[in-house]
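The structure appears below as structure tokens.
With one protein chain removed, the remaining protein chains of the complex are shown where they sit.
In order of appearance the chains are A and B, and numbering begins at 1 in each one.
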Amino acid sequence: MNQVRKQKFLIVGSILAGSIVTVGLLLVAFDKGLNAFITPTEIAEGKVNGSHNFRIGGMVKKGSLVRKGTGTQIEFIATDFNEDIPVVYTGVLPDLFREGQGVTADGHMDASGVFQADTVLAKHDENYMSKEVKAAMDAAEKKKTGKLATEGAHP
Amino acid sequence: MWQWLYKLGSPRHFYEMTTGFVPWLTGVSLFLLIVGVVWGLGFAPPDYQMGDSYRILYIHVPTSMGGMGAFVLLAMMAAMHMIWNIKMADIVAKVCAPVGAGYTALGLITGSLWGKPTWGTYWIWEARLTSYLILLFLFLGVMALRAAYDSERSGSKAASVLAIVGVVNVPIIYYSVYWWNTLHQVPSELGRDGSANPPEIFIPALFTGFAVIGLFFLAVILRSRNEILYRERRAQWVQDLLEKELADV
Partner (left out) sequence: MSRSAIGLGGSLGATLQRELQLAFSSPGRIVNPLMFFVIAVSLFPLGGRMSPDQLGTIAPGVIWVTALLAVMLSMESLFRSDFDDGSLEQLLLSPQPLYFHLQVKVLAHWLVTGLPLVVISPLLGLLLQLPAAGYAPLLLGLLLGTPALSMIAAIGTALTVGLARSGLLLAVLVLPLSIPVLVFGAGLVDTALNGLPLSGVVAVLGALLVLAGTLAPLAIGAALRISVH
């Protein structure tokens, strides 16, 4: 092997090795999870400690929303259908905040295991429908599942 | 096919071949835009949750995708310019950067206008929004770098290097909503049974989508034609063209 070719070989080899290591490390990272939100399950497993601020994400549990005082004191339960975390918030909720819809909140856990939220944001899913279509779909869903349908079991 | 592409690589042929194409593209794009906007804003039914605010997405989705597409085009043209030294590739790379930056800015503005009523905030520092903001910065960086060089040649090559390096951001933007738990929703799946988008909401999006793409290429072609005339201003064919135009007046 002449010198120029050997050098080319070394450079290409180094780039290839670098790419493979990069991809490998990224796969490890995604396997370990890189979530921007902390889920109720992670909180329940005791993965979060201290009173540091962080962001949780989950669904608003159906039937859990309670308004107190003048209606700006809000309590609801954030769930990932595995664990539930009670959330307390004072302020105005976004228009799309609904039970059974996605939600994210910034804040911290207090000593009694309640999440004290400073901000609450509603997450929207990728489905867009007119009211009529939604009503028709819900009716069809009810017909299909019949009496087995239970409140809050809609993933 | 190859010969046609080869011809498109020469500024003069590009100019001559696009002359007849411009009015046609203008008409079609404007037609699609008007139909899409009137249909989307006036006749499509309100969403069962968002009400009317979802209509912003008729502009937000295509302009945002246009910004990303523009950067991919920029990087492809930059690579062609670096590897094969094709003049026309550099012209397109130069003119598509400001158009792409404009689309990216529109995507950010419309997105934040939609975010306020939907999420409850104009802006949040999460992966999709942050990586998309970086896209705007990269466009501006490429433009600033080109402008900083006195010599057109060195400036174009330097901007090309930055464009090729910066294109790694595009897949990051696209996949950010899958890799991270972002607040931003994932794209709607199309053509699936029980599709996320019923036709009465989806079809206007097709119109505005193609209109926005058409207007992008229109802007790039018009700007390219200006740049061609400027760069080739001393060439005989431009002089002849000028004389003909003056004679017509």
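Please note the rule applied: contacts are C-beta pairs under 8 Å (C-beta built on N, C-alpha and C of every residue); 3 or more make two chains touch, one makes a residue touch a chain.
From a predicted model like this one, the values you see are computed outputs, not experimental measurements.
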item: Omitted-chain contact residue, chosen from A:Leu10, A:Val66, A:Val92 or A:Ala136; value: A:Leu10
item: Hidden-chain contact residue, picked from the options B:Leu140, B:Val186, B:Leu222 or B:Ala235; value: B:Leu140
item: Contacting the left-out chain in the complete assembly, out of B:Gly36, B:Gly111 or B:Gly166; value: B:Gly166
item: Residues belonging to chain A that touch the chain removed from view; value: 1, 3-4, 6-7, 10-11, 14-15, 17-19, 21-23, 25-26, 28-34, 38, 42, 47-50, 52-54
item: Residues belonging to chain B that touch the chain removed from view; value: 82, 130, 134, 137-138, 140-141, 144-145, 148-149, 154, 157-158, 161-162, 164-166, 172
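In this text, only the chains that are shown with their structure count from here on.
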item: Computed distance of Cα centres, chain B from chain A, in Å; value: 32
item: Residues of chain B that touch chain A when the two form their complex; value: 45-50, 54, 57, 117-121, 124, 126-127, 179-183, 185-189, 196-198, 200-201
item: Touching residues on chain A, where the partner in the complex is chain B; value: 30, 34-37, 57, 93-98, 101, 104, 119-134
